[in-house]
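As you look at this complex, bear in mind that one protein chain is not there, while each of the others sits in place.
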Amino acid sequence: MTKADIVIIGGGITGTMIARALSKYDLRTVLVEKENDIADGATMANSAIVHVGYDPEDGTLKGLLNVRGARLYDTILDEMNCRYLTTGAFIAACGEEEEKHLDVLTDRADRRGIPYRILSGDEARKEEPNLSEDVTKVIDFHTTKVIYPWEVALKAAKVAVNNGVQILLGHEVTDIEKMNGKYAVHAGDEIIEASCVINAAGIMADRIASFVEEPWFTMRPRRGEYFVLDKDVHLVQHIIFPVPSEEKGKGVLAVPTVYGNTLIGPNSDYIDDREDNGTSYYGLDYVRKNMAKTLRNVPFNRSIRTFAGIRPASTSSDFIIEESKTSEGFINVASIESPGLASSPAIAEYVIGNFVSKHFDLKEKEGYDMTLPKDIVLSDMTEEERNVLIRERPEYGRIVCRCEQISEGEILDALKGPLGATTVKGVKKRCRPGMGRCQGGFCEPLVMEILSRELDKDPLDIELDGKGSYILERSNR
Amino acid sequence: MTENKELICINCPMGCRLNVTIEDGRVTEVTGNTCPRGREYALKEAVDPMRILTSTVRIEGAVHRVLPVISDGEIPLRQMFEAMAEIKKIDVRAPIKEGDIVLHDILGSGVNIIASRTMDRVD
Partner (left out) sequence: MRHYQAIIIGGGSAGLSAAVTLKDRGIEDILVLEKDREPGGILEQCIHNGFGLQRFKEQLSGPAYAERYIKMAEERNVKIKLNSMVIKLTPDRKVEYVNSEEGDVTVSADAVILAVGCYERSRGAINIYGTRPSGVYTAGQAQKYLNMNGYVVGRKVFILGSGDIGLIMARRMTLEGATVVGVAELMPYSNGLPRNMKQCLEDFNIPLYLSHTVTNIFGKDRLEGIELSEVDDKRNPIKGSEKYFDVDTLLLSVGLIPENHLADEAGIEMDPVTRGPKVDENYMTSIDGIFACGNGLHVHDLVDFVSLQAERAAEGAARYLSDGKSEAGVITLRNGSNVSYTVPKYIHKDAKINTEVFFRASRPMDKASLTVSCGDRLIRKLARRKVMPSEMDRVMITAKDLKDLDGDIVISMEENA
């Protein structure tokens, strides 16, 4: 039995942001994650936007935490040296009906102190030539950012680990027992005893909650499918949104990613199987057709990848962030769908301020550090910087992925430390070999070779992603 | 016993449809060919098809883990899997030169399995 003060269940953006925020206090915190890597669920597959907070309605947690979260990001992204783009977000109205709805958004933005610009259709098309002729008016929420959500979650987890939080990957919670006012969390081969449990289990949050209380909310998985376009397609510079609506949510967007690709999606389909993140003909067809409302000339034939993500939506329309009424110290942080990513730093703050602080005397520990050094990214460097680096460390001179120009040195960096990559996908998520136009056709065998050598594993035991996702079936010689 | 077989000639992209008449295991007539190569092909193909076999063998001390090999003549198609089983048993060590014989007279066919490239010794 491991003894802790707090157990966080779930290593997505919500769980890792909470772990990061808690790590500065003198508490024993353990985060458990069922998958073999951080943030493999909704955090991995979404629109990658730090919404500024004009969309959620007044009086909701979403409204409160989105605005605050977006502001906290400014500091956090710099502290952790994360990649981001301040692209702005064009909300594109077509015709008078939709223009009226823009007023609702600007009213909210005014009340919340969110800056914006108003553009006519023609002015907007000057900045975004591929905007549809039907667009008559645009609001640009110009402080909107695009991030690489997975990187933020990983780095939040790294900060937490550096400050003493324990993270257990591949530990699925199978039961939670109550005993003497404490909880015994059964996670994989561990039992962790703690007085406070934070349920940040994403799409599994209702099941985790049901271990300690009568179920009162149910997850309703909603799938969103996306295209990723080649980075030599320079489609848009701003995020392009249609006018949001009750029934369709934020609609189909075009998002310029931090790595120069364009993301097109999502649709929004309620599905039965909460783990079914497969793409579908109907989903992607919906995306294709609906994108045409705001953008023309979308080259879907330059798609390099399609994917689907599952939003952890539930029967509640707002975020669920509260301590269980029947089980003291058990805190649900559930239904964190959009704008969950943008809200996550504020969610962490809210959870600690309102609930954790009731149970613990929060003392900051000595020498905690919320910062992380910049990653070495060869393609971001100048010729001179690369020369200096390679002279000292030749492994950065061996380019493994030609599409994204990733060196062996960067892959070795991705393998390092307690949250280092152990799979091909793990490497890909950390430093991108295989994310380019050839999708790993060339570099996957090389990445395999490096993984096998560095982890001292037989190539046959190297996996693509989850357990059982082997790449090579047998040696033939 | 007379048997008729239809074959598609593989000598060139024309892909002529060949009709072959076989009597007692011997080809007596070939039609449908547009050139003599078609006839030549049909004579062999209809009775006992022969193929070049390419594969790999394990190599130690080279830049790659396996060495590509090729048969230096055709071997019967019906013996392909048997031949593969023989090839699987072979281990070689670098250096190897293109054309080096790695297996003599495979399955008594008179055909050798040879290295199809050079691999230097790498330490």
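Each chain gets a letter, A and B, in the order it is written, and its residues are counted from 1.
Criterion: contacts are C-beta pairs under 8 Å (C-beta built on N, C-alpha and C of every residue); 3 or more make two chains touch, one makes a residue touch a chain.
It should be emphasised that the depicted structure is a prediction, and the values quoted were computed from it without experimental measurement.
*Asks:* From the touch rule at the top of the page, work out which displayed chains the omitted chain touches.
*Replies:* Counting the whole assembly, the omitted chain is in touch with A, B.
*Asks:* Of the residues A:A4, A:I76, A:L419 or A:I471, I need the one that contacts the missing chain.
*Replies:* Final answer for the missing-chain contact: A:I471.
*Asks:* Which of A:K365, A:R398, A:K416 or A:R453 sits in contact with the chain that's absent?
*Replies:* Per the contact definition at the top, the residue touching the missing chain is A:R398.
*Asks:* Provide the residue numbers of chain B that touch the chain removed from this figure.
*Replies:* So the residues of chain B touching the unseen chain are 8-11, 13-15, 49, 51-56, 58, 63-66, 68-70, 77, 80-81, 84, 98, 116-118.
*Asks:* Could you list which residues of chain A touch the chain missing from the display?
*Replies:* 228, 232, 275-281, 284, 301, 303-307, 378-379, 383, 386-387, 389-391, 394-399, 402-403, 405, 407, 437-442, 444-445, 459-460, 463-477
The working rule: only the chains that are shown with their structure count from here on.
*Asks:* Per the contact definition, I'd like the list of chain B residues that touch chain A in the complex.
*Replies:* The touching residues are 56-58, 65-66, 88.
*Asks:* Could you list, by residue number, the parts of chain A that touch chain B in their complex?
*Replies:* 476-477
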